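One protein chain omitted, others in place.
Order as written gives the chain letters A and B; numbering starts at 1 within each chain.
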Amino acid sequence: MSWQVFAQSLLFGIFVGGLYGLAAVGLSLVFGVMKMLNVAHGELLMLGGYATFWFFSLYHIDPFLSLLPSAFILFVIGMGLYKGLFSPLSKLHEEVKIKNSLLIGFGLSLIFHNLAIRLWTADERSVSVIYSGWGFSLFGLRFPFIRFSGLVLATIVILALHQFLTKTYFGKAIRATTENWESAALMGINIEKTSMISFGFGAALAAMAGTIVSVGYAIHPAMGLEWTLKALIVVVLAGLGNIGGAFFAGVLLGAVESVSTLFVGPYMEVVGLVIFLLVLELKPQGLFGKSIA
Amino acid sequence: MLSSHKKILLLSLGVSVFLALVPLLTKRNDFINILILIFLYICLAQSWNILAGYAGQVSLGHAAFFGLGAITARFLWVLGYPFFLAFLIGGIVAVVFALIIGHPALRLKGIYFAIGTLGFGQILKITVGNVLPTVADLPGDYIATYSLIPRYYLFLVLAVITVAVVYWINHSKLGLGMVAVREDEEAAKASGVNTFRQKMIALVISTFFAGLAGGAFAFYQVSYYHDLPFSPIWTFDALLITFVGGVGTIIGPIIGAFFYTIFKELFARTFPELHVFIFGILFILVVLLLPGGLVEMAARIRKLLTSKKAVAPTV
Partner (left out) sequence: MLEIEKINVSYGDLQALWDVVFEVNQKEIVALIGPNGAGKTTTLKSVSGLLRPFAGEIKFEGVEVGKMQIHKRVEMGISLVPEGRGLFPGMTVLENLELGAFTAKGRSSKEETLKQVYGLFPILEKRKKQAAGTLSGGEQQMLAIGRGLMSKPKLLLFDEPSWGLSPLLSKVIYEVIGQINSSGVTILLIEQNVRIALELAKRAYIIENGRIVNQGDSQNMLNDQHLREAYLGTESV
């Protein structure tokens, strides 16, 4: 096998890995603040993709232009979901809280899946724009414009998020809540509001990833579970609550998956899942994470 | 007067006998098929209920064991082995896999166990889907001799036995141990309960019956894609049914299975999958507001009605 095939495969893996990272960062952010795992995260990503699809097919708005509006819509939906469904759980004992949030997320994923089938049929959809096929070559490797932009976008968003978390007061409040919510409350931080906005951010981040998927790949109502699993794998690899590491772990997963296609073909997803199970078993705090205890 | 224990047993016996007579009373296949589905869902949900409702371990990989039972039973049966043997081996294969992954998996904390089992289920589904992407067909002579009646009885007996097992667990020391683990694992461990063993036993019983349910499915469904029994929908069905009915109760999954199947059939022509949507919403409502499901709701209504009859206290 030539190095070119290998390198091209690796490259494609990195492109999609950026999206994995973007999806995972949203999930990790939510877990860090609320200590709840939203297993409907993939469905939020899907809804973001469909929002972009609607903007395009109904109003002919370019997906890169509708990226932010779609994200904003999901931001609002996310806040609403938090307020209605997850907020009532926040007062519960930790173990019950996590279990119930898992179940709520599960119920939500089924409802959204069904809703999507009803609204958009079970067929695969994709946004095809004029520049869908464009790309450039570097070092003999192909860089499809859209997929490459996906990586660029993910990087920009993550960097912006990092700035937000380290330089703004609210960002610091989010980090404080993640480290010690009781003390955060004692500082005068409104934990309810912080959780709600964080959940909204998580949904918005997922939506952005969804937008790129709708343009560069394809969306369909059943994709939620697939993406939730990807995000879960990445979050566990990076360590629950490790927001920064999630991006790199995402790129890593994408790269490993893509390259393993060359060796094990259709079992590439299994590779990711097996790594996931191994990490769960051997190092639940993740490859780069701190100990949960 | 008979004790409530005896009353329940007598009632169950009566219902079971009645159900056993159904094929003799009607020739309507659609009616029998609905009952078969109800029995299938009862077994699927109750088996999940044992692990999640009683031992408190929420598994999201139930479909894996359903699938293992289905694929084993189907293969052996099509190869010519007597179905009953294939069916039992299917259950055993499911248990073997459960033992292998149970050992590492049950040591994980709640949420990790849930997503770990989810991952495991996906691995099996993808693998089977890749190795056997085709439809599982029945040989011509099997189809020619296909009769709904034996399948009806197989499912009926399976459902009855599964419910009986749950009933037994509910009243046994084993069940107490499981519930102790469910309520507070640390405290149970501290008071001398071998929590790992309890969880393992629950897992074995749960997956055995899931495997049997899968085997029965393989016997009943003439053709299906090989990876269908491994699809996460089966896990979701089990969760929806058990929770809406009443998790951790004996009758909950039965009520849930009944309504689930009825809704499914009701909307099959107009809005397929609407039953999932409805149950999804009910499920969320149950988790947030009524953790005991329909069973709890029935109990509350009963209390409301009987308290109205109470005599006003004298001042």
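Basically, a contact is a pair of C-beta atoms (placed from the backbone, for glycine too) under 8 Å apart; a residue touches a chain by one contact, two chains touch by 3 or more.
Keep in mind that this is a model prediction, so the values were computed, not measured.
Counting contacts over the entire complex, the absent chain touches A.
The chain omitted from view is touched by exactly one of A:A173, A:V235, A:A249 or A:V271, namely A:A173.
When the omitted chain is restored, the residue from A:I191, A:A218, A:V256 or A:V274 that touches it is A:I191. If you put the missing chain back, the residues of chain A touching it would be 169, 172-173, 175-176, 179-180, 182-192.
Note that in this section only the chains that are shown with their structure count from here on.
Centroids of chain A and chain B (each the mean of its C-alpha atoms) stand 33 Å apart.
Residue ranges on chain B touching chain A, taken from their complex, read 58, 60, 104, 108-112, 114-116, 118-120, 122-123, 126-127, 130, 232, 236, 239-240, 243, 273-274, 276-277, 280-281, 283-284, 287-288.
Against chain B, the residues of chain A that register as touching in their complex are 37, 39, 85, 88-89, 95, 98-100, 102-104, 106-108, 110-111, 114-115, 117, 225, 229, 232-233, 236, 265-267, 269-270, 273-274, 276-277, 280-281, 284.
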